[in-house]
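Apart from one protein chain that is not included, each protein chain of the complex appears where it belongs.
Up next is subunit A:
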Amino acid sequence: MAAHSAPPTDHPTLAPDASAAGWQGITRDWSSDKDAFKQVPWGKAMMWIFLLSDTFIFTCFLTGYMAVRISSTEPWPNTSEVFALTIAGNHIPLILIAIMTFVLISSSGTMAMAVNYAYRRNRGMTAALMLATALCGVAFVSMQAFEWSKLIAEGVRPWGNPMGAPQFGASFFMITGFHGLHVSIGVLYLCTIAWKVLRGDYERSGNYQNVEIAGLYWHFVDLVWVFIFAFFYLW
């Protein structure tokens, strides 16, 4: 597990004690003393556990949104119309959210490739792809800022709105705000790691796990958006 002293060998086929598959392997890993996550670097295991806790937070928000939406006796605003835009004279429903979705998925794609290039020790490509990912993140947050401004201008507030159930504003600002915060922090995180890649920090230790760990965080942000898109915007 000492990620800094020796390059970790986390490929299962190379692991000496990975022979037992299925439930036998799980029982053996968990009943062995000291560490359950064998061949998983600590940084990665801890990021996964953090993401697990974040899953619970986001699900609590989405469940709260579900509860107020079910229990509301007033009609819920039609998100298809609320988030519609008129582009070049055409009224297109939900178009901004669709663009935001594609931008975030693209950023996930570039991030996955950045991790790949990092393990090939191609520093230039890694940093370039990570910065492209961060740029997509900035574009996403900018579109979200535009969306927020538009809704605030239309009179949507956390305590009420002209379109229907007052809980709409509270759910919207809470859920998308918390997600936008995650994207913003992710942009800073990616820029930091990209800078360290360029500077050659990981070249000295020969350990590019940190790029994959940053990637896990970024994919999680995309993952959460999949659920927000489905439950909040499409439902």
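Everything below uses one rule, namely that a contact is a pair of C-beta atoms (placed from the backbone, for glycine too) under 8 Å apart; a residue touches a chain by one contact, two chains touch by 3 or more; residues count from 1.
Here, contacts and distances are computed from a predicted model.
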item: Protein name (UniProt record) of the chain left out of view, among "Succinate dehydrogenase iron-sulfur subunit", "Spermidine/putrescine transport system permease protein", "Cytochrome C oxidase subunit IV family protein" or "ABC transporter ATP-binding protein"; value: "Cytochrome C oxidase subunit IV family protein"
item: Selected residue (touches chain absent from view) among A:93, A:158 or A:177; value: A:93
item: For subunit A, residues in touch with the removed chain; value: 7-14, 18, 21-22, 25-26, 29-30, 36-40, 45, 48-49, 51-52, 55-56, 59-60, 63-64, 66-75, 80, 93-94, 98, 101-102, 105-106, 108-109, 111-113, 115-116, 119-120, 160, 162-166, 206-209, 212, 215-216, 219-220, 222-223, 226-227, 229-230, 233-235
